[in-house]
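What follows is a set of notes on a single structure, which appears directly below.
Here the complex is missing one protein chain, while the rest keep their positions.
Entry: subunit A
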Amino acid sequence: MPGEPAKRTKREEYKSTLGEGQDAQLPKKKFYRQRAHANPFSDHSLTYPKCPADMDWASLYPAYVVEEPQDGSHDQKEISEGKGNAITKQVEIADIGCGFGGLLFALAPKLPDTLILGMEIRTSVTEYVQDKVRALRAQHTPTTNASTHDFQNVSCIRANTMKFLPNFFTRAQLSKIFLCFPDPHFKQRKHKARIVSYTLASEYAYVLRPGGIVYTITDVEDLHNWMVGHFEKHPSFEMVGEEELEKEGDVCVGIMRKETEEGKKVERNKGMKFVACFRRAEDPPWP
């Protein structure tokens, strides 16, 4: 739902004032607000690749595009072959239901060598993140602010991850998945709409490599228990403590607590935050 026509026009007008290049301004959220809940079951007119190989990663991460060899020889091994130009790295981190992208922009400078992708079902919220990525990249030039991050390693797409995750990622492609403050869908009738379930855990396990981590955080205790229950029941995951991750040098939990927009809201209201992380186990032997 791209918003009511009037709102959309306003946003377009507004967007034309954002400017380009170094003077690019960061977008303002108020022009991108959208009805809170999108139905993950309905047939949105989504665009998605048929398979990961069809994905045009180059347009999302232009700084990583593989230069076409001058002599025209197509010697492109060891690189992902997208439909557009290939890129030299694969996305390794997915923030599912990234909202306005607070976590993405906090993670990107901390993991500068890793490609991070936000996935969000709401159109204009996605657009906000994309506009912000564009602005941050434009503001950065090697001469003026070489010490700041260039945000070339972060991007965002519109996607219904509950249906189409395997269209974007191959088996074992990801090392981290974030599920931050998912919509709680309190009513029992709506539990199938929750982004965590025993059966969805199989898909998360499919795109995660063994040893990879799923991070969850919520302010709703019941949802926390639900997520823990479903991941713990799933043989491909084992729960791992925050301390253990920190000992391994993982900075993500701290960032997730502080930097998501929902996390900040909860902070302001002095609410509780429940964190749970799960490690992708090796698949058991198969005859």
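Worth pointing out:
As a convention for this text, a contact is a pair of C-beta atoms (placed from the backbone, for glycine too) under 8 Å apart; a residue touches a chain by one contact, two chains touch by 3 or more; residues count from 1.
Here is the rule we use: contacts and distances are computed from a predicted model.
Of the candidates "S1 motif domain-containing protein", "SUMO-activating enzyme subunit", "DNA-directed RNA polymerase RpoA/D/Rpb3-type domain-containing protein" or "tRNA methyltransferas-like protein", the chain left out of this view carries the UniProt protein name "tRNA methyltransferas-like protein".
For the options A:10, A:28 or A:192, the residue in contact with the chain missing from this view is A:192.
Residue positions on subunit A in contact with the hidden chain: 1, 36-37, 39-45, 50-51, 162-164, 166-167, 171, 184, 186-188, 191-192, 197-203, 205-206, 219-223, 229, 233-236, 262, 265-266, 268-269, 271-272, 283-284, 286-287, in rising order.
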